[in-house]
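Inspection log for the structure reproduced underneath, given as structure tokens.
Note that this complex is displayed minus one protein chain, with the remaining chains in position.
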Amino acid sequence: MTFPIEAIVFLFLLATALAVTHLRDLFAAAMVFGVFSLLSAGLFTLMDAVDVAFTEAAVGAGISTVLILSTLALTDPREHQQPVRFAPVAVVLLVGAALVYGTLDMPYYGDPTAPIHKHVAPEYIEGAMTDFGIPNIVTNVLASYRGYDTLGETTVVLTATVGVMLLLGGLGGARHRGDAEVVEAAGDEEPTPMDRVQVARVSTTVLAPLIMLFGLYVQFHGDFGPGGGFQAGVIFASALILHGIVFGLSSLKRVVSPRFLEIGLAAGVLIYAGTGVASLFRDGTFLDYAVLDHHSAQHGRHLGILLVEAGVGITVTCAMVLIFFFFAGRRAAKSEEPGDRDRRVA
Amino acid sequence: MVLFIEIASWLLLVGGAGFCIVGAIGLLRMPDLYSRTHAATITDTLGAGMVLVGLALQAGPNLTALKLLMVLAFLLYTSPVSGHALVKAAYSHGIKAELDVPIDPQQVQIPERPARDAPTDSARGKEGADDVSD
Amino acid sequence: MSTFGLWHYWVVIVLMMIGLYTVIARDNLVKKVMGLNLFQVSVIMFYVSMGKVEGGTAPIIPEQASGPVVYSNPLPHVLMLTAIVVGIATTAMALSLVVRIRETYGTTEEDEIRKLDRAEHE
Partner (left out) sequence: MMFATAIVGILITMALALARALKGPTVFDRILAANMFGTKTILLIAAAGFLTGRPDWTDLALVYALVNFAGTVAVLKYVRFQDMAAGGE
């Protein structure tokens, strides 16, 4: 039934992807990229992947735009003229042809007898109600069946944020001159651009708390509907970033200090891993939540999933806000000292 | 009652979709940024509003309907704000309304448009825009 | 439908080709990162489309189920959901590298960076 809709949205998607590649003005490309992300979230919904669409929506609507734009503010918003090169086109066509040839053996789209649906998925779906009593199967698989994967992914988020911190927070011994001071410097610069837009300020004071409230809802309602730690973290971070954009970094720093975020970033992963260790102490295996409650295995699993999702949410929130801190703080530091040729000055 | 709800949501959905299309045509065909904003923001409120209310009627009185109405409330709140901020940013960037430009034979960019017949009005409109800001 | 049963995958492959071209053929580093993101979305979409079951619904058990319900495969959804968030974190990492390169070389175009490097060697 959704077949024609999918086809049309796919067409839009390809058009926007081509435009992203083609547009030489990187700012325009960033805008079109936002549209691309909206379209892909729509497609995920049509393909039944509501949780994926939810994440894409939360990430694509706010954070990724902010990220690309703050990079553009630090670099050049225009791309150089460049002719089409034929060797890459040939390579790409070759790869594409090979992949199309590879799909010929694949089961058709939506085929219920495809091998992917035969192995573990039925057990997961079966277990959702009997083992967990949690209607959102994705949450079960995320936090419990595939708990190791998710722990790894959360750690990757932590690691990437630490990488950003090392790259943009300062070089070498720049801990002294690191994030705190860069953000400090931002405080003097920041209030200028936005304070003339009274309306944005007023509406942000109304909307930011609502976004946070909704983030909490997503965090704790993730067992029953689409949502969970990853989405909630991104939504929560968007509220804080919105505040930072409108009222300036120094104001955001008064709300959450970078130091606090750094602690939270690590604490989230620790909560996750700690839940696993706690189950070890209760004679279970790592990340086996059933032993967390003596009386009912189902309650134990509920508790474990709640804790794990909380850890994920905390880490993701702190990671996103910290990334914003470093990118935006870099901009202020740069405009302070325009001679940024010196490699040693952080 | 059921029939009434069916008819009402048909009307709202089709009407809302119609308004969206009209606004999008405006977005595509209007001569300058300010009139395009006019067309676009109207679809965001009226078109989206009608579609959402139509869907909420179909959902019946439950949480889904409430959420749809909340979506509508947020849209009614954010879309004028971003529209205002956008136009203000454009204005401070020196983007002129099409009608603001005094008739200049070299500057006929859009041939299929009918002649701009009221340039004097627009000068007043520009001052008005100054008052509106802030 | 059955004759075109594979078109989802083909569209995704075209998307991937666009992303790949942007990564390997464009000189601008920010553009390369965008291309990498296009590529990433295409992979995510490939997984998600494999998880779809005809006539199925999203893997969330409804409150009042009437009769047996077919669910789409939740496993790809889980893997891709985390991939999106990890993707944005690694994109941030890539972009901060771009920022540092810009600060050091004064440009984000790869060919100019190569030229500068060669000049330094000589």
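Labels for the chains are A, B and C, by order of writing; each one numbers its residues from 1.
As a working rule, a contact is a pair of C-beta atoms (placed from the backbone, for glycine too) under 8 Å apart; a residue touches a chain by one contact, two chains touch by 3 or more.
Not measured: the values here are computed from a predicted model.
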{"item": "Contact set of the excluded chain (shown chains only)", "value": "A, B, C"}
{"item": "Which of A:114, A:210 or A:303 contacts the chain that the document leaves out", "value": "A:210"}
{"item": "In chain C, positions touching the absent partner", "value": "57-58, 60, 62"}
{"item": "Positions on chain B contacted by the hidden chain, ascending", "value": "9-10, 13-14, 16-18, 20-21, 23-25, 27-28, 33, 36-37, 40, 43-44, 47-48, 51-52, 54-55, 58-59, 63-64, 67-68, 70-71, 74-75, 78-79, 81-83, 85-86, 89-90, 92-93, 95"}
{"item": "Interface residues of chain A (partner: the chain not displayed)", "value": "1-2, 5, 8-9, 12, 15-16, 19, 25, 27-28, 31-32, 34-35, 38-39, 41-42, 45-46, 48, 50, 53-54, 57-58, 61-62, 65-66, 69-70, 72-73, 77, 192-194, 197, 200, 203-204, 207, 210-211, 214, 218, 225-227, 231, 235, 238-239, 241-242, 245-246, 331, 335, 338"}
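The definition used in the following text is that only the chains that are shown with their structure count from here on.
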{"item": "Greatest separation from chain C - chain, by CA centre", "value": "B"}
{"item": "Centre-of-Cα separation between chain C and chain A, whole angstrom", "value": "13"}
{"item": "Set of chain B residues in contact with two or more other chains", "value": "none"}
{"item": "Junction residues of chain A - those touching two or more other chains", "value": "none"}
{"item": "List of chain A residues in touch with chain C within their complex", "value": "3, 6, 10, 13-14, 17-18, 20-21, 26, 29-30, 33, 36-37, 40, 43-44, 47-52, 55-56, 59, 63-64, 67-68, 71-72, 74-76, 79-80, 82, 84-85, 88-89, 91-93, 95-96, 99-100, 103-104, 106, 108-112, 114, 116-117, 120-121, 124-125, 128-129, 135-138, 141-142, 146, 149-150, 153, 156-157, 160-161, 163-164, 167-168, 224-226, 228, 230, 233-234, 316, 319-320, 323, 326-327, 330, 334, 340-341, 343"}
{"item": "Chain B-facing residues of chain A, complex", "value": "196-200, 203, 206-207, 210"}
{"item": "Touching residues (chain side chain C, partner chain A) in the complex", "value": "1-2, 5-11, 13-22, 24-28, 30-31, 34-35, 37-38, 41, 44-45, 48-63, 70-86, 88-93, 95-100, 102-104, 106-109"}
